[in-house]
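The complex appears here minus one protein chain, its other protein chains still in place.
Right, chain A next:
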Amino acid sequence: MNTLARKILMAATGLFLCFFLLIHFLGNTQLFLEPEHAQKGFNAYSKFLSNNFLIKGVSYLLYLSIIAHAIYGIIITNKNNKAKGSYKSDHRGRASKWYSRSMGVLGTLILIFLVIHFQNFWYQYKFGEVGLDPYGNKDLYGVVVASFQNSWLVVLYVISMIALAYHLIHGIQSGIRTLGLFHPKFVRWVNVFAVIYSIVICTGFALMPIYIYFTT
C-alpha cells in the first residue's frame, strides 16, 4: 500500500463516519422532546435500530471503519514522523491551521471519548441491566438521563464535541480532496460545507447532555 492508497482509506472511512454522525444526530434530536415523548420515541427508535438486520450490517461496517481509521491513523502518523525533518528553530506553524496539524491528537481524544461513550450507552444497552419503559421497550432514554446527571460526564462530552468539530472541519475537506475533488469552485464550497456541517452537528451533540443536565 502506498501513501495515496492509505490516505484514500482514511478518507473513505472518515467520510463514512461523518455520514453516520448525521444519522446518529438526527435520531438523537428526539432527546430534545418533552420527557414522555422523548422516552417513547427514543426507546422505540433504539429498538428499531437494534432489531433491523440492515442496520446490523451497517453497524459492523461502522465498527470496522472506526478501527481501520484509528489503525491507519497510527500507521500514517508513524511513517510521517520518520519522514519529516526536525528543526532547532521551528516557526513552520505560521503557514497552516493548528487543527490541520493536530489531527492525530484530536483523533486520539475522540477515540478515548468513543470508548467511554460505548461503555456508557452501547455496552449498557447490549449487555447491561436496563429496565423497560411503559411500552415494553428497553429504557435507553432512562440510562441517558441518569448518565447526564453527572456534571463531569457532561463536561467530558462537551470537550469531546469541540475536539470532534475541529477534527471534522479539517477532515471533511481534506478527505474530499484526497478522493480527488480539485475544481477550485467546488473545493471552496466543500470548505464552507465542512465548517457548517461540523459546527451544526457538534453543537447539536454538545447541547444534548447540557439540555438533559439542566432540565431533568
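The rule is simple: contacts are C-beta pairs under 8 Å (C-beta built on N, C-alpha and C of every residue); 3 or more make two chains touch, one makes a residue touch a chain; residues count from 1.
As a convention for this text, contacts and distances are computed from a predicted model.
Trainee: If you had to name the missing chain as UniProt does, which of "Succinate dehydrogenase / fumarate reductase iron-sulfur subunit", "Dihydroxyacetone kinase DhaL subunit", "Protein archease" or "Oligopeptide transport system ATP-binding protein" would it be?
Mentor: According to UniProt, the chain not displayed is called "Succinate dehydrogenase / fumarate reductase iron-sulfur subunit".
Trainee: For a quick check of understanding: of A:37, A:56 or A:101, which residue touches the chain that isn't displayed?
Mentor: Residue touching the chain left out of view: A:101.
Trainee: Could you list which residues of chain A touch the chain missing from the display?
Mentor: 2-4, 6-8, 76, 79-80, 82-85, 87-92, 94-97, 100-101, 103, 170, 173-174, 177-182, 184, 187
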